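The complex appears here minus one protein chain, its other protein chains still in place.
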Amino acid sequence: MSHNTFGHLFRFGTFGESHGPLIGCMVDGCPPRIPLTEADLQGFLDKRRPGQSRFTTQRQEPDQVRIVSGVMVDERTGVQVTTGASIGLIIENVDQRSKDYGEIRNQYRPGHADFTYDAKYGIRDYRGGGRSSARETAMRVAAGGVARKVIPGVTVRGALVQMGPHKINRANWDWAQVDENPFFCPDAEAAQAWEAYLDGVRKAGSSCGAVIEVVAEGVPPGWGAPLYAKLDAEIASAFMSINAVKAVEIGDGMAAAALSGEDNADQMRTGNAGQPHFLSNHAGGILGGVSTGQPVVARFAVKPTSSILTTRQSVDRFGADVEIRTKGRHDPCVGIRAVPVGEAMMAIVLADAYLRHRAQVGDGAPQWPFAR
Amino acid sequence: MSHNTFGHLFRFGTFGESHGPLIGCMVDGCPPRIPLTEADLQGFLDKRRPGQSRFTTQRQEPDQVRIVSGVMVDERTGVQVTTGASIGLIIENVDQRSKDYGEIRNQYRPGHADFTYDAKYGIRDYRGGGRSSARETAMRVAAGGVARKVIPGVTVRGALVQMGPHKINRANWDWAQVDENPFFCPDAEAAQAWEAYLDGVRKAGSSCGAVIEVVAEGVPPGWGAPLYAKLDAEIASAFMSINAVKAVEIGDGMAAAALSGEDNADQMRTGNAGQPHFLSNHAGGILGGVSTGQPVVARFAVKPTSSILTTRQSVDRFGADVEIRTKGRHDPCVGIRAVPVGEAMMAIVLADAYLRHRAQVGDGAPQWPFAR
Amino acid sequence: MSHNTFGHLFRFGTFGESHGPLIGCMVDGCPPRIPLTEADLQGFLDKRRPGQSRFTTQRQEPDQVRIVSGVMVDERTGVQVTTGASIGLIIENVDQRSKDYGEIRNQYRPGHADFTYDAKYGIRDYRGGGRSSARETAMRVAAGGVARKVIPGVTVRGALVQMGPHKINRANWDWAQVDENPFFCPDAEAAQAWEAYLDGVRKAGSSCGAVIEVVAEGVPPGWGAPLYAKLDAEIASAFMSINAVKAVEIGDGMAAAALSGEDNADQMRTGNAGQPHFLSNHAGGILGGVSTGQPVVARFAVKPTSSILTTRQSVDRFGADVEIRTKGRHDPCVGIRAVPVGEAMMAIVLADAYLRHRAQVGDGAPQWPFAR
Partner (left out) sequence: MSHNTFGHLFRFGTFGESHGPLIGCMVDGCPPRIPLTEADLQGFLDKRRPGQSRFTTQRQEPDQVRIVSGVMVDERTGVQVTTGASIGLIIENVDQRSKDYGEIRNQYRPGHADFTYDAKYGIRDYRGGGRSSARETAMRVAAGGVARKVIPGVTVRGALVQMGPHKINRANWDWAQVDENPFFCPDAEAAQAWEAYLDGVRKAGSSCGAVIEVVAEGVPPGWGAPLYAKLDAEIASAFMSINAVKAVEIGDGMAAAALSGEDNADQMRTGNAGQPHFLSNHAGGILGGVSTGQPVVARFAVKPTSSILTTRQSVDRFGADVEIRTKGRHDPCVGIRAVPVGEAMMAIVLADAYLRHRAQVGDGAPQWPFAR
C-alpha cells in the first residue's frame, strides 16, 4: 500500500514538502556492510540540482544530503558501511519563497494536480505544490544512489533523446557527450540545436516536453519475475510515478507494434561468456518480465511544464471561472532534470529485483549452458 | 511481493499452466453483498476466447469459469452475492496438446521467455509456455469481471486502434463498431482494411503487433494517490504485466513530449454537474496521479507474436546454435485478444483505487465547489 | 493487505468454504528445483485429518490434496520438482452435510464468529462456518508441507502440552511418544490421564481448551529481522491467525515476567561448532527478533470449542433473545488437531524468514567468530 513508498525488499519512502523545513527519505532493506557515505549520494543530487544553467529553474537549493541512520564506521577497515538498518536521509529546505505561491492558493492551474488534490482530500497544500512538487524527486535521487551501491556491477545511465518535437540522431550517440551540455544529450549536434530552441521556449514564457532514455548495463539474465512482478512492469510503475510522465517504453516500445514477428524477435547465437549472444535488442533486455543479460533499455515521455506565462482559462476552488498565469521560477523543460531521477528509479527497481531474485533462487542456480 | 498477485485492497492472484488440469484465480478483498454469478464473468471470457475467427489461434478452449467460493444466495432476495470472503475462480483446461511443444523442449524461441525462465530458475516448463502462456490472461478477464461489479458506475471499454503499422482514423471512432468486426476495431473502414492485411500476415506464417486503447468513463475525481500510488503508475504496471506489451501511454502519451505547455494543459471552466468542465483531455483523465473526472484514457503496444513459421537463429539449452521454426496453433496478432485483457486490468486497477480512496478519505469528503 | 494471504516472499493464500465444492490454496515465491510431490504433503494432512479417533470430529474427510500447478518432472533426473511458478493446491470437499447447519442460520452461537461476520459484512455464510471453519486449516497444513521442503535442514515438531487444566510433566517429554497417542502428547503418563478426562468432556457434550508447543530445530542464527519483521512477531501473528487461539508465547513466555534479569538472560560459552553454546534457552531461540541458533520454541493456547450441547443464551440476527444448543459433529478439544496446523504455520514463517534473510544478506556473510 504504497502512497509514499516504492519497492518491496529494497524500498524507500519519502516525506516532506518543498516549503517545509526539510524533505526526508527512509531506505529499508539495504544489505549490510556496503560502503556508503554522503559523498556517494551528493554527486547524483548535484546533477539534478536546479539553477545550474539558464535552462532550469533559478531556485537555489544546495540539496546537501545527510545520512542520519543506518551506517557506521567499520573499525577494522575504517570505512563507513551500512548496518542493515533503515537508512534515514534528510535534505534541509533553504530557498522556499512561500509568498510566490500566494495567489494560486484558491485557483487551479491547468495541467497541475491542484484540482485533483483538492477533489481527493478536500484540502490542498498549495505552497510550492506540496507533495506534487518536483522537489520530492531529490529524495529519489538520493535513494537511487544507495541502490547503485547494492548492484555494483550494474551501470545505469540516462540521456535526453528528444526535446519538444526534436529527436536526437541516434547515429551520433556518444555517452561522453551527456556531461558536456546542459541537457544530458548524447548527440552533440542535437544539443547545439536544442540550445536555440529552448531559449526560444523560455523567452516566450512557454515550455516543452521531452523523452528520456535510461540504459542499465551489466544486469545478468534472470532478474525480474513472471506475471505481476515483471521487471518491465516495475520499471513502468517507477517511471510513471515521476512527475509529468505520460508514457513508458521498453526496448522498441510503441514502435514494436508496427514490426513483423521476423523483425521484432531478437535472434541468438552461442557466445563465449556463458550467455547467448543476441543479434539485436528490440526487447530492451527483458523477455517474459525477466532480464536477458542484454542492456535494459527504457524510455519515458515528460509532458511540458504546466507552469507557463500565457494566461489560461480555469476555475477556482469556490466554483468561479478565472484566468490564470503562473509566475514564479520554473523549468522550461522539466525533462532535463528528470534524467537523474529516471536513472535513480531504474537503479532502485534493479536493486529490488536483485534482492528478490537472490531470495527465491539463491546464488547457486545452474546456469546456461546447462549439462544434458 | 507480487510474483503472481496484483493489487492491494482489491487484489487477485493466479496459478496454473496451459497444459495442466486447470487454471485458477483467487480474488481477495471484494466488498460483500455484491451480486455475482458465473454468467457475469462468462461474457467477458467469451470475448477473449480463442477460435472465434480465423484471426485467432484455432485452439478450442470453452473457458467455462466456475466460482468455487466467496458467494452465497441471499435468502431474503434470492440473489447470489459476495460474502466478503476470498473468491476462488477455476477454469478447466480441455484442449492441451502437450506434444505440440515437444520439439522446443530444449530450444529457446527468439522473442519468447524460454531463455530467461531457464536463466532465472534453472528449469523451464516448456509445455505450452508454462506460466508465460497467454492462457493465464483468462483468469485476469474473470477477475476483471468481478472488479467491474465493484465499480458499477464506471464503464470500461477497449478497442484496437492500430494493427501492425495501420492506425485507425480517429474521426471514424464508433464504439458500436467494436463488436461488429473480429478485431474490436472502432473504425469500420480500418477494420475492413485490416482483414486483408491480417490474412496476408497469417498466410505468410508471420505476425504483427497492435495498439490497444482502453477508456474508463464514470470515474469520479479523486481516485488514485500522489507519488507511488499514482493511478497512472498502477495502470502502467497493470498493462505492462500483460504478455508481449512493450509500451504504455496515458492520455497523449509519447506525443505529449512534442506539445507546448499551452497546447498540453487542459483548461477548465465551471460546469453544471459539481465538476469543472475540461476543454480537452490531453491528460487522459489523470493529474498528479489522481483522477480528474474526465474519462481515463490509456493505451498499450503489443509486440508481434514471436511464434512464426519463418526459420530463426537461436541456441538450445545445452549451448548449441540451432535453427528454429515454431509450429503449433498461434495468433497472427495477439493484440486482438489483448483487448478484453486490457479492459480487465483497467477495471481491477480502478476497483483497487476506489477501495483505497474510500479507506483514506471516506464517503463524506467535501466536494468542489468548496464553501469559502 | 492480507485478508486471505500470509507471508511475504514465501507466501500462501487460501479460498473455499467447508460446504463448497473444494478448498484451495496458492503458494507463491517457492524456490525452483525443489523436489515436491503430493505424497510429501499428504502425510501432514493425514495427521490433521478428522475422524481418526473418538476424540476428534466424526466427519470423514479424506483430504486428498492435488498439486495442480507449479511442478514438473525434471527430465534429467525423473524427479518432480517445483518450477518457481505459483503452486496451486486443491482438496475436494466430500462430506459436507449442509442441513446440519440449517437451524443456526439466523442464530449467533456464543463464542463463534457468527455475530461478528454478520456485523462486518451484513451477510454471513452460516453453512459450516464459512471461512471461519477449521476446515481452512487443511490448506495451511498443505502449504506448510511445501515450506518444510524449502528449509530442509530445519525440523519442526509440535506437541500438546496441556489439555484443559492438565499440563504434562515436562520431565517426561519424549518426542517418540507424540505419535503413540491420539493427542500428540509427549508425556505418556499425561496421555493416559487425558484419555479419561477427555472422554468425560465428550460424554458431557462439553469441550476443553489446550496448549500446543511447537519447536523448530536447525534454524541457524540470523533469521528474522529487527523491529516489525521480528521472527517472534511473525510467529505470534501466524499462531494467532489459527482458529480459537487466544495467546502466544515465545520461550518462557508469560513466565518471563516473573523472572529476575539474572535468571532470564541465557548465558553463552564458546562452543565448537561455529556457534556460541547457550547455557539455557529462556529466550526460545530468538533475541531482538532474530534467531540465535538454539531451538525456536513457541506455544499457543486454544480456547475450548464453542460448539457444545449445553443450552446457552444468545440472540438471533433479527434482534430476538434465543436459547441455543449446537448439534452436529464437533471436536471436544480442537487443540488436538491444531498441532499439525501450528507446525505448518511455524514452517511457513521460517521459510519466509529464510528467503528474506537470503535476500538481504546473501549467502556469503561473515560468521561468528569474526576475525579481529
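The letters A, B and C name the chains in turn, as written, and every chain counts its residues from 1.
Keep in mind that, in the parts below, a contact is a pair of C-beta atoms (placed from the backbone, for glycine too) under 8 Å apart; a residue touches a chain by one contact, two chains touch by 3 or more.
The structure displayed is predicted, hence computed values, not measured ones.
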**Request:** Give the labels of the shown chains that the missing chain contacts, considering the complete complex.
**Result:** A, B, C
**Asked** Which is it among C:I104, C:A225, C:V296 or C:V339 that touches the chain not included here?
**Response** C:A225
**Item:** Identified contact with the non-displayed chain, of C:P35, C:P110 or C:P295
**Value:** C:P110
**Fill in**
chain B residues touching the chain left out here are 1, 9, 29-33, 76, 84-85, 226, 355-356, 358-365, 371-372
**Asked** For chain C, which residues touch the unseen chain?
**Response** 1-6, 8-9, 14, 108-113, 115-122, 131-132, 136, 162, 164-165, 201, 206-211, 221-230, 232-241, 243, 245-270, 276, 279, 282-284, 286-293, 301-308, 310, 312-315, 317-321, 335, 356-357, 360-361, 365-372
**Request:** Name every residue on chain A in touch with the hidden partner chain.
**Result:** 1, 3-5, 8-9, 11, 13-17, 20-24, 26, 28-29, 32-33, 66, 68-70, 72, 74-75, 81, 83-88, 90, 105, 117, 120-125, 127, 130-131
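In the analysis below, only the chains that are shown with their structure count from here on.
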**Fill in**
Sorting chain pairs by contact number gives first A-B
**Message:** Based on mean C-alpha positions, I'd like to know which chain lies farthest from chain C.
**Reply:** A
**Message:** As a quick test, compute the distance in whole Å between the mean CA positions of chain A and chain C.
**Reply:** 44
**Request:** Between chain B and chain C, tell me the centre distance in angstrom, where each centre is the average of that chain's C-alpha atoms.
**Result:** 38
**Request:** Let me have the rounded angstrom distance from the C-alpha centre of chain A over to the C-alpha centre of chain B, please.
**Result:** 26
**Fill in**
Multi-chain contacts in chain B, i.e. residues touching at least two other chains, fall at 1, 3-5, 8-9, 14, 117, 120-122, 131
